[in-house]
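Excluded from the complex is one protein chain; the other protein chains are retained at their positions.
Take a look at chain A:
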Amino acid sequence: MKKRGLADFFFLLLVGYLLLPVLATMLYAFATKWNKSILPEGLTLKWLATLFRDTDFIQAFGRSVLLAGGAVSIALLVIVPAIFVIVLYFPKYEKWIQMAVVMVYSFPGIILAVGLIRVYSKIGIPMIFVVLGAYVVGILPYIYQGTRNSLRNIDARQLLDAAQLLGASKRQAFTKILLPTVYPGLFAGALLSFSVLFGEFVLINLVVGSRFETVQIYLMKKLSTSGHIASAVVFIYLVLMGLLTFVIAIVTKRSKGATNL
């Protein structure tokens, strides 16, 4: 009984340690004034309203969605078919994808940024497209894992064979059988990638900076002018991430007969 009480205490301590800064930041987004008291002196929606009236924020939000969404879309169109083909027909080449996945993790953002600037700044390609390309590669681990785990749960090659023997073309077998079967894993991988890219700051700030202001750069700018507005940005970001996590959970749970991530 005593041991159980001690375990509960440390668990609550950990939860408090993790949640307190988040809750405090979120509360600060609604505080009228919070300088000399333990709790805010009052609550207001003023900071959120100010934020949504700020066209700079709306545009920054739009740019972040566009950039993250664009990178995820390109990855789905380019990487996913490549993973399917390699896993199903050329499994001996899969080790190269796995190596690329590890390399993505092993490159620190600062080195990547310097490398991209040195290689591409004089070529004439707009640097935002360079960042977009780097993002597509950067989310390879999430897209690869999502797709691969889904494929691992099924014998994809045999499903394609079975569909073809029942009169389906290769395209029909892919779209009617394989894609719906791996869809939950794929969708979860895409949402995860989107949330990672939406919060990315190092690369976009170093390579493009304020020429393409995303939510993270806007947040950085607001940190020095208004703590309340910055907290409101963080609040919106957290709500968005919470929604994405919720959708991932729902999709993977409601996937009927299909395989999960």
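Criterion: a residue touches a chain if its C-beta (ideal position, glycine included) is under 8 Å from a C-beta of that chain, and two chains touch if they have at least 3 such contacts; residues count from 1.
Everything below uses one rule, namely that contacts and distances are computed from a predicted model.
**Q** Given the options "MrpF/PhaF family protein", "Hydrogenase 4 subunit B", "Sulfur oxidation c-type cytochrome SoxX" or "ABC transporter ATP-binding protein", which would UniProt use as the protein name of the unshown chain?
**A** Record says "ABC transporter ATP-binding protein".
**Q** Write down which of A:T32, A:Q172 or A:S210 is the residue touching the left-out chain.
**A** Residue touching the chain left out of view: A:Q172.
**Q** Among A:N35, A:Q158 or A:S224, which one is in touch with the chain left out?
**A** A:Q158
**Q** When the complex is taken as a whole, what residues of chain A touch the one chain not shown?
**A** On the chain A side, contact with the omitted chain comes from 154-155, 158-159, 161-169, 172, 177, 180-181, 183, 256-259.
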